[in-house]
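What follows is subunit A.
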Amino acid sequence: MEGGIVSRNNVRTFGKGTQPMLFAHGFGCDQNMWRFITPSFEEDYKIVLFDYVGAGKSDVSQYNPDRYAQLQGYAQDVLDVCQALHLSNVIFVGHSVSSMIGLLAAIESPSIFAHLIMIGPSPCYINDDSYGGGFSKQDIEQLLQTMEQNYIGWANFLAPGIMGKDNDPALGQELSESFCSTDPVIARQFAQATFLSDNRRDLANSPVPSLILQCSDDMIAPLGVGEYLSRHLPDSTFALLTATGHCPHMSAPDETIENIKRYLNANT
Partner candidate 1 sequence: MDQKIILCIDDDADDRTLLIDIIANNEKSIKVAEAENGSIGLQYLNKAKDNDLLPCLIILDINMPVMDGRKTLELIRRDPKLQDIPVVVYTSSQSPNDHKFFKSHGVEFITKPLTLSSWKKAVDEMLYLC
Partner candidate 2 sequence: MPIPEGDWIEAAPCLVFCFDDNGVFCFVNNTFSSVVHFDQSELLGLPVHTVFPVSNKIFYNTHLLPLLTLSGEANELFIFLQTKEGEQVPILINAKRYPAEKLNVCSGIIVKQRQKFEQELIQARKATEKALHENTEVVKAKQLLKEKTEQLERSLQNVEGQNRDLSQFYKSVTHELQEPLRKIFFHVDVLRQDAENLGIHPHRSLQRLGIAAEKLKYVIGGLQEFAWLSDKAFEYSTISLNELLSMIISDISAQSDPSAYEISVGQLPSIPGDRQALERLFSLLFQNAIHSSREDVLNRIEVSAVLLQRNKYNQLIGEYGYTDYWRITVADSGKGFDPSMISEIFQLFPKVNLDTAIGAGLALCKKIVEKHAGFLEADSQIDEGTTIHIFLPLMH
């Protein structure tokens, strides 16, 4: 079973340290998104990278639409990886929706985790009477439509697990080298699970300290949301980055690394 999880989730471990640092990618990509960050932590930590089932080079045949229709199914992937590798005292680094996925995993098994580092987190994306998540339901619906439109031409030959094998070899090669390769049907379902999720009730149950990395001018996780999190996540540290956009670990890796290191030095 252990070997099964490692190949199912394309798990890679490296690094000279003993304390595990587990990086969880966000929606829309795979573990490659961390490649500007991990070199700065390799010396001191054991780095663990993985792809959620359906993303990157994970085993797509294991995708179960009932399981992954909600974030809990993804949190189970995180727990599966931790259990397969017998990890404990884990520093969990999650981008975007993975911040909440990490929170769910930590609530489920508090003894495994030591810290939650959240990059661009949001507990709920849709506005309601008293909360500003940033989007209306129609916005999300149009996003899902955009995603469908982006894959419509590919839907046929991109059947799960067969990316470009039987078709134009040049295209196939390009796809296999594409870093954000994700089965389009699964990607849309992940988007749906992400943007329709509401984890506000789980915040108070966080069993470990956390770091919230908030970008300036991030329209997916706007400042108001970061402040909401900071008020409702117990034992949390809030850090405002000068980096803009939603992916500071790609657009501003130095600032991201510096903030993570500062937090870890102060809290471990």
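A quick word on the picks: all candidates are chains of the complex that A comes from, given by their letters.
Criterion: a residue touches a chain if its C-beta (ideal position, glycine included) is under 8 Å from a C-beta of that chain, and two chains touch if they have at least 3 such contacts; residues count from 1.
Keep in mind that this is a model prediction, so the values were computed, not measured.
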Selected partner (touches subunit A in the complex), from 1 or 2
2
In the complex, subunit A residues that touch candidate 2
26-29, 32-33, 35, 64, 66-67, 70, 72-73, 76, 96, 104, 107-108, 111, 135-136, 139-143, 145-150, 152-153, 177-180, 195, 201-202, 205, 218-220, 244-247, 250-251
